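Quick one: the structure is below, and I'll ask about it shortly.
Only one protein chain is missing from this complex, and each of the others stays in its spot.
Should a chain be cited, it is by its letter among A, B, C, D and E, assigned in written order, with residues numbered from 1 in that chain.
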Amino acid sequence: MQDLTPGARLRSSFMATDTAVRKDSRGVSYLSLKLVDRTGSIDARMWGLPEELLKGLPSPTYVDVEGHAHEYRGTLQVKVERLRVLRLEELSEVDYLPATEQNRQAMAEEVMLAGRGFENEHLKDLFELMVSDEQFWKAFCEAPAAKGMHHARIGGLLEHSVSCLRIAHALAQLYPVDQDLLLFGVVFHDVGKVHELSWGGGGFAYTTEGRLLGHVVLGERLVSSYVAALPGFPEELRLRISHVLLSHQGETEYGSPERPKTLEALLVHLVDNLDARAAMYLETTTNVSPGGWSHHANPLGRALYVPDEPERENPGENA
Amino acid sequence: MQDLTPGARLRSSFMATDTAVRKDSRGVSYLSLKLVDRTGSIDARMWGLPEELLKGLPSPTYVDVEGHAHEYRGTLQVKVERLRVLRLEELSEVDYLPATEQNRQAMAEEVMLAGRGFENEHLKDLFELMVSDEQFWKAFCEAPAAKGMHHARIGGLLEHSVSCLRIAHALAQLYPVDQDLLLFGVVFHDVGKVHELSWGGGGFAYTTEGRLLGHVVLGERLVSSYVAALPGFPEELRLRISHVLLSHQGETEYGSPERPKTLEALLVHLVDNLDARAAMYLETTTNVSPGGWSHHANPLGRALYVPDEPERENPGENA
Amino acid sequence: MQDLTPGARLRSSFMATDTAVRKDSRGVSYLSLKLVDRTGSIDARMWGLPEELLKGLPSPTYVDVEGHAHEYRGTLQVKVERLRVLRLEELSEVDYLPATEQNRQAMAEEVMLAGRGFENEHLKDLFELMVSDEQFWKAFCEAPAAKGMHHARIGGLLEHSVSCLRIAHALAQLYPVDQDLLLFGVVFHDVGKVHELSWGGGGFAYTTEGRLLGHVVLGERLVSSYVAALPGFPEELRLRISHVLLSHQGETEYGSPERPKTLEALLVHLVDNLDARAAMYLETTTNVSPGGWSHHANPLGRALYVPDEPERENPGENA
Amino acid sequence: MQDLTPGARLRSSFMATDTAVRKDSRGVSYLSLKLVDRTGSIDARMWGLPEELLKGLPSPTYVDVEGHAHEYRGTLQVKVERLRVLRLEELSEVDYLPATEQNRQAMAEEVMLAGRGFENEHLKDLFELMVSDEQFWKAFCEAPAAKGMHHARIGGLLEHSVSCLRIAHALAQLYPVDQDLLLFGVVFHDVGKVHELSWGGGGFAYTTEGRLLGHVVLGERLVSSYVAALPGFPEELRLRISHVLLSHQGETEYGSPERPKTLEALLVHLVDNLDARAAMYLETTTNVSPGGWSHHANPLGRALYVPDEPERENPGENA
Amino acid sequence: MQDLTPGARLRSSFMATDTAVRKDSRGVSYLSLKLVDRTGSIDARMWGLPEELLKGLPSPTYVDVEGHAHEYRGTLQVKVERLRVLRLEELSEVDYLPATEQNRQAMAEEVMLAGRGFENEHLKDLFELMVSDEQFWKAFCEAPAAKGMHHARIGGLLEHSVSCLRIAHALAQLYPVDQDLLLFGVVFHDVGKVHELSWGGGGFAYTTEGRLLGHVVLGERLVSSYVAALPGFPEELRLRISHVLLSHQGETEYGSPERPKTLEALLVHLVDNLDARAAMYLETTTNVSPGGWSHHANPLGRALYVPDEPERENPGENA
Partner (left out) sequence: MQDLTPGARLRSSFMATDTAVRKDSRGVSYLSLKLVDRTGSIDARMWGLPEELLKGLPSPTYVDVEGHAHEYRGTLQVKVERLRVLRLEELSEVDYLPATEQNRQAMAEEVMLAGRGFENEHLKDLFELMVSDEQFWKAFCEAPAAKGMHHARIGGLLEHSVSCLRIAHALAQLYPVDQDLLLFGVVFHDVGKVHELSWGGGGFAYTTEGRLLGHVVLGERLVSSYVAALPGFPEELRLRISHVLLSHQGETEYGSPERPKTLEALLVHLVDNLDARAAMYLETTTNVSPGGWSHHANPLGRALYVPDEPERENPGENA
């Protein structure tokens, strides 16, 4: 869906959400809906409704759709020409959950490579212990990074961790920081999401444990349990790891019981924040056309602009 | 010192702090200082300074003092007549740390009685395990509840816990609450202070662990470690205990990673807040005379009023 | 309605609010509504709609209903089988206003008993003057404590006052407080609601006076008018009463022109806050099943948890 | 003191405050002090201290001073050449309290003229009743408008009221407002200051009643007591007057129990705010030279700029 | 529409917005809509719907309406008896945009008169340069002052500027202010709206430039471009003008990069704020009847009261 351009034809199956029958400015009824699949979502409209669609559709429904893409007020939209409701027997719900477009295997290897390069033996052992816990590692590579703010997709936690890891590599060249602890911190700062969220056929949701304890404490507790399994782990390092995990939200009002007080903790928070906000921009503007504006209602809380085509800026470029 | 009344004579040894030589409105030099002992503190002034006092005193110094109490602008004060500096060999510094005036033994027994009355076998076992850990229990009965906000004295944590316990007994009659969990929660909500603070000869201070992790997480972690030692402890109860401990600050900006979401957690927070604020009033106004006002600079952030003598209100009462 | 359990049959008349005709996931129309009576409210659904219900129902309507209760996503709900619209001639609207389930007579006596026990003659006289003003006292015993936040029911103000009174009795044992003033304060802190709100057939609403002056000032003014009728009332006590009433919201942003500056004023605020928040929890979770979560949209502004059955926690209890 | 210009000689008596002996950059001792009289205050320095001044001066002291004014880092300052300490018997303390430079008699008449022009008979009667209460009217014309924020001088409340009155006259031409109520409101919005503050020989201070109840409620109560003495006063008008007085702080966090909800209340608040902030600017920059900046520590919380001389801006003007 | 009174007949054409078909308390369908024309807007209802209206109307539609006005719950409303949908060919959309009721020509002359009276030659030249730029001056006299908060109508910016100008004339009598700069500032403080907003047939909207740079900077940049065209313009005056324009929002959170630090800047901000808030009150309560309350959802964020008729207050007046 990411590759749709105005004019392109579309024929595929989707999860349909936010369904409603409305009237246009001429008084004609049409079906308004959102089409979701692994690669993202897009708004759609259907006119010329057959009788059985005039009364609307439940949300979500799974549908087979034919139509084509076009631009409407600066945002890409699908005009549906044919629509068939699928029965649950025809499909596997999990296929329609949004999922990362990145290669999860490659991302997992990038993380492993970083951990195996640690010079600090204790952090290296801790890292090795964690990635060799198969059940944990599978969950970490599958989990979404959030229910809705950013990276809310299968593999989203891994994707966010890898982005943070790449930024951290650059920072380690710049500041007199404990590189191993910084890398460990950016990779696992959100590890508590693995217990805070659930991701099954029914979509992404908070667990009861997640709502009562929160991912900040759950993550610190999880890593501490691996540390406890390593005899001779230095107390000072244990404290510094726990501090990085507990303080990564940056401010108490965002759920960190303490604010960052070491350089590694400060940088982990800042890198997390940077990648999260960049993702909010990118995910909000996915379907906005060049020169257009997004809606106000998004995690950044303001309308966002997608600049006009660079070609128009640089007319002399092709000369 | 608590029993001082205007006109009373005073002869005792104290820790002298906030020492300074100043000039009065006639231009005469005097020594301004604060006298501290286990029972509290009081402002003092000394005129007619001998040569060796004219150049001032370090803070803190330990001193033997003779003088008498009088009221100055609505606050009790000591006028010092004789003052002798003590040598460290003559004293034991810890004797001068502020300490609770309550009977620590009796308070400890009141807590034990409550715990041993629990109907929930799991909570009862957990409670028993904690109080029978001698090192922990000794620390819990000795610790201050804070470095400065309220109950900042040896035994202050126990004193605060017992006050909360008494209020919780009343609430358990009023609301459909899990009484055992409520009582357990109010007694141990601040248990992390045992690791967050240190209290030795040099006064009350934060530990490095306390500043990096905070008493909220340290307390939850401590109790969880006792729970882990109890086989068959119900998962749901474990979650609810952790939630009570983590959320007791009430709002994230005060350092709780989650806000209270169960009735027990909500009440523990509210009882803690009630007793803390009452203590702030009482500790701020200790030396303020009836009809007088405290300074603005106190944990409640406003001048506090001590009402005028009831006798003056009810002149007809004795008729 | 409070005693409904999953599976129970229901046959009674209610006020129906929040009515809407919707379609379920199979596309079948159903009526969604809320059933309200004196004892509370519950969500309901009706399928197999007769022609005259397909176009919906005004809100509120008074209805006779047959159906049974069941649990849906952790919240108790009614499945309606038969529904008959009542004509206004058939009913008395006020019978359907939510009302306290407590015995109002008994609560009023509990308040009287407290006031008649005052040692301070002036406060005792003031109290007596107020409860012997029949019109006032009737209004005080009838009024809701709020339009919607908590205790929004006939007799709710009295119920809230009595809860606060019981807590205050416990606090008077704990702190060196003027007990009579504390008890007077908790009983009458919200007395201005009597003029701020109206409660007639049309439900609970703000009066114009209430919106222009607010219950804080209206309450202080009302009590001051009784004080003015008592010759020789001490000025100091008058000030302290007014201060308790004016400052009971605790902070200026919640509508108190001054913050609490005496111990009695501080405690009245804290007790009010404690009981109000406990009521918010209890009223929000009335129909939530054990192990379930409430919606976010409630006066506490967060999803609330109703712990799972204690039976599961205490398996040994029945042994 | 207002007319001082750089180079001018000065010989007069003052209250000296903020006195301190300091050393300059060459290590020479000097006396730093503030000279206060009815017309304002100014910073001063004295070098070549006689023996009895080397040990400093109490604050406040009353002094006879000779010296001359000069500019130092953009602010006017006095260099003291001779200084004699006055005995209390030689002076009347109240002569040294800052006082308005405006003609209080003329301002009082301007207020009276406005009130006597009211078309609304009820407001006219109320106004007449208030100004004919001699004790009240004397206090109103004498009171400062604040302890320190703005118009903190004898007659300051009257001065602030007259400024607001003049602005209100302009607004009454502009908006469809009840002119009489607007004028009444701007004149008496701060009338509670008469009871909130005391102004005697010892300077400006809060009364106990002022700290417990605040000027907002005290003012509304005072005006209501006059209204109560007028039979047949319309209830609606009484409500609107009370609302204007209670809401004049504009927002609850500044101590108004309700925000302005009528046009008159809204405008009274906005006019009060406008004149108060203009006064803060003017009082803060009294001694700042053209092209200079004030300190940050003032009621507006920012450094304020006094533009450079217009002559320098318009050099061609005189050509 | 402004002159409508209960009972009056109405026959005119409007833009119809917020259209919806609803059911009343008897279950009868009616059309709910808002009627807009140059003079304002009013809520309307139509019963006895012909077949083609039962399915609703697009929003906006242009309609010819017959009906009469009446009061409903304290707000004026129109009961529509006949309604005919107009075709776009029959009308000019811009005729239905809300527009000022004031005489734009007269207001423009009032501004010019002020500018031509400036004593400061530089400000006078600047003013003359601006008003003689025909394209700019036409836009300034046409622009709305906002998209929705206040003065959101053709000519609204001019109307707001003139109101501010009149208030500023009064303030210039009261404070030692640079009168020319104050008048220039209040007239042109919002001049950036000319580029921030667009106003065509499709209503009022933000431009892309407006959303990326904001009217505060756009205004300062626009005036600076005129200043740059005036040789010999004093640098100090240029700075002071820029400061007035940049700081007029008063606080950084409202979009001013610096807070007001000169008296002129402070007063421009306060006058802007005063007139904006008065307009919010007046525009919100346009159709509210005496003794009635507006909705909460308006730019002032609270229900607003329209006092009851003065006649009712002063029954003795006609005697």
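Please note the rule applied: a residue touches a chain if its C-beta (ideal position, glycine included) is under 8 Å from a C-beta of that chain, and two chains touch if they have at least 3 such contacts.
Keep in mind that this is a model prediction, so the values were computed, not measured.
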{"item": "Which displayed chains the hidden chain touches across the whole complex", "value": "A, B, D, E"}
{"item": "Touch criterion as defined above, residue of E:L181, E:V194, E:V217 or E:L237 at the omitted chain", "value": "E:V217"}
{"item": "Hidden partner chain, touching residue among E:H189, E:K261 or E:R277", "value": "E:K261"}
{"item": "Touching residue (missing chain; options B:R9, B:R116, B:K138 or B:R211)", "value": "B:R211"}
{"item": "Residues of chain B in contact with the chain not shown", "value": "55-58, 208, 211-212"}
{"item": "Touching residues on chain A - with respect to the absent chain", "value": "120-122, 163, 166-167, 169-171, 173-176, 178, 232, 234, 236-237, 240, 259, 261-263, 266-267, 270-271, 273-274, 277-278, 281-282, 302-308, 310, 312-317"}
{"item": "Those residues of chain E which, in the complete complex, touch the missing chain", "value": "208-209, 211-214, 216-217, 220-221, 224, 239-240, 242-243, 246, 252-258, 261-262"}
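Rule of thumb we're sticking to: only the chains that are shown with their structure count from here on.
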{"item": "Whole-Å gap separating chain A and chain D, where each centre is the average of the chain's CA atoms", "value": "58"}
{"item": "Distance from the mean Cα position of chain C to that of chain A, given in whole angstrom", "value": "43"}
{"item": "For chain B, residues that touch 2 or more chains besides their own", "value": "240, 261-262, 303, 305"}
{"item": "Chain-chain contacts as defined at top", "value": "A-B, A-C, A-E, B-C, B-D, C-D, C-E, D-E"}
